[in-house]
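Handing you a structure now.
Then we have subunit A:
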Amino acid sequence: MSPRTTLLAAGELAAWWAGFALLWLVLISTVDTLERVIGAAAAALGALAARSARRAVSGP
Partner candidate 1 sequence: MADAVIVVALLLVAASATVAVVTRDPVRQALVLAVLGVVLAVLFTVLQAPDVGLSQLAVGSALTPLLLMLTVRKVRRRGQEKGRGR
Partner candidate 2 sequence: MNGWTLAATVGLAGGLGTALWGVATGPLRRRVVAQNLSTALACPGLLLLSQAYGRPSYVDLGLVLALLGPVGTLVFARLLADELAEDPPRAWGPTWAVAGLGAATVIALCVATGPSRAMVKLLVIGALLIGGNVIASRALSGGFRGVRRG
């Protein structure tokens, strides 16, 4: 795994994470610290799942 592919993977994960975290913040009713923490964790899980799904569909 070269530095370039590692950087690409990290960038893709960060992009997915940002999208999911933003979606979470839009869909909840009240924004507080607990919601932010849970949203960040759920978005991280979602980013991992989304990246593996994208790789399964369109190749690495």
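Everything below uses one rule, namely that contacts are C-beta pairs under 8 Å (C-beta built on N, C-alpha and C of every residue); 3 or more make two chains touch, one makes a residue touch a chain; residues count from 1.
Regarding candidate selection, all candidates are chains of the complex that A comes from, given by their letters.
Since the model is a prediction, treat every value here as computed from it, not as a measurement.
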{"item": "Identity of the candidate that touches subunit A (this complex; choices 1 or 2)", "value": "2"}
{"item": "Residue numbers on subunit A that touch candidate 2, as the complex places them", "value": "23, 25-27, 29, 31"}
